[in-house]
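Apart from one protein chain that is not included, each protein chain of the complex appears where it belongs.
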Amino acid sequence: MSPVTRRRALLLGVVAVVVSAAAVVLSVGLRRDPSAVPSPLIGRTAPDFTLNQLDGKPFTLSTLRGQIVVVNFWASWCTECHTEQSTLNQTWQRFQDSGVVVVGVNFEDTTDDAIDYVRTASVSYPVVEDSDSRTALAYGLRGVPETFVIDRTGRIVDRIIGPVDATRLTNQITSMLPAGEQ
Amino acid sequence: MTATAILPRVRAQLSLILILLALLAAGITLAVVAMRGDGANQSEAQQVQQIAAGLHCPVCKDLSVADSPAPLAQQMREQIAQKLRAGETPDQIRAQFVAAYGDSVLMSPPKRGLSAAVYVLPTIVIAAGLAVATMLVRRWVRRPELESDEDDAAPMAASDRRAVLKAVERLREEEAA
Partner (left out) sequence: MGGLGSYGLVLGLVLAGYGAVATAVGGRTERPALVESARRTAYALFATILVVNGAMLVALLRNDFTLRYVAGNSSLATPAFFRALALWAADDGSLLLWNLILAGYIAAVALRFRRDRPGTFPYALSVLFLVQVFYLILVNGPARPFATLAHPPADGVGPAPLLQNHPLMAVHPPFLYLGFIGFTVPFAFAIAALLAGHGTDEWVSIIRRWTLAVWCFLTVGLLLGALWSYSVLGWGGYWAWDPVENVALLPWLLATAFLHSVMLQERRGMARLWNVALVIGAFSLTTFGTFLTRGSVLSSVHAFAQTPVGPAYLTFLAVVMLVGFGLVMWRLPTLRTPARLDSAVSREAAFVGNNMLLLAATAIILLGTVFPLIVEATSGEQITVGGPYFKSALSPVFLFLLLLAGTAPLLPWRVTNRARALRRLRVPVIAAALTMVATALAGVDGAAPLAGVDGATAVAGFGLATLVLVANGQEVVTGSAIGRRGGRGGILRAMVRGRRRYAGLVVHVGLALAAAGITASSTLGQQTEVTLKTGQSAVFGGYILRYEGLRTDQQAQRVVLTAPLTVKKVGGGGAGTLDPRMNLYPAASEPIGSPSIQRGVVWDLYASVISLQEEGDSATFRFYRNPGVNWLWLGGFVMALGGVAAVWPAQHGRDRHEAPVSPAPARTADKVGAV
């Protein structure tokens, strides 16, 4: 190979390598789901909060230590939240006697709209209002709906972005319950 | 030397002096402004603004918490104000948001690990660009006259060519004056 040809081949090789490297990096981005943002809270203790329920009575998260808690952030204006409501209601009904509590946290909403929604959607689990979004910010909320699953020791074990998938939530809970109570 | 020959030279000197004075004034101005403090006491609003400008609004696509009109951003600003009043430092406030949202809530990446590379990049790029430019210009200026198809006439030495061009310039100037 003459030196000219060798140099050309080398340069061509460099171009090919650079382009392939760029393609690999970019294709990583393609495979990523743009809405899935990992939470740094998983594995850490869930931030405690004391918020008022819709009837005005205060409610503190840490009083539920020792039970499994499903914290669901929602809003009456959020159309996707409507789609997951039946899943949450069923989860509550099925597991409430097994030491599982579902808590709804109302986000950027008015009390009246929240009460209306709770009535029409037949929500029977406790619902609190996060009027200044302090709790939402402490949980790293990027939108509604988002659901956090907290184990008996108060640690966050899962974060679900978007409407809850029934199978995923059920599996999560049953994996934390002793065999008899499932 | 005739008067008409001296005059351009004097004018050139005058130009040089004026330009140098202007550059001096500019340099001093820049130095003075750069040294000026921001004013020891920033109002609370300004402090909130500064912290918020460094945080990325979590529900927006590329706006800072200071710029974003979103309700969540507004509540974040209020929370920052409350925390400042409670005596927390800007670093503590930022750390709390990072604990909840991760590093992506900062407008610029933290200066540790791989992310630190992005801060060095501009300096490297600019330095490399300046170096290459200087090198190229130097190399091209020093290159000796080539017998290419450039000139039909007999090749001229570079210095001679410069002298001729300067002479032509001077002639045109005198004509225009």
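Per-chain numbering from 1; labels A and B assigned in written order.
The rule we apply is simple: contacts are C-beta pairs under 8 Å (C-beta built on N, C-alpha and C of every residue); 3 or more make two chains touch, one makes a residue touch a chain.
Just so it is clear, the structure is predicted and the values come from calculations on it, not from any experiment.
Visitor: From the touch rule at the top of the page, work out which displayed chains the omitted chain touches.
Guide: A, B
Visitor: Of the residues in chain B, which ones touch the absent chain?
Guide: Chain B touches the chain not shown through residues 8-9, 11-12, 15-16, 18-19, 22-23, 25-26, 29-34, 36-39, 45, 53-54, 56, 61-64, 67-71, 74, 77, 102-110, 113-115, 117-118, 121-122, 125-126, 128-130, 132-133, 136-138, 140-141, 143, 145-146, 148-153, 158, 161-162, 165-166, 168-170, 172-173, 176.
Visitor: Even though one chain is hidden, which residues of chain A still touch it in the full complex?
Guide: Residues of chain A in contact with the hidden chain: 4, 8, 11-12, 15-16, 19-20, 23-30, 32, 34-35, 37-38, 75, 77-79.
To be clear about the criterion, only the chains that are shown with their structure count from here on.
Visitor: Starting from the mean Cα coordinates of chain A and chain B, work out the distance between those two points in Å.
Guide: The separation of the two C-alpha centroids amounts to 43 Å.
Visitor: Considering the complex alone, what residue numbers of chain A touch chain B?
Guide: Against chain B, the touching part of chain A is residues 37-41, 47, 108, 132-134, 136-143.
Visitor: Can you check the complex and tell me which residues of chain B touch chain A?
Guide: By the definition above, chain B touches chain A via 58-59, 71-72, 75-76, 78-79, 97-102, 104.
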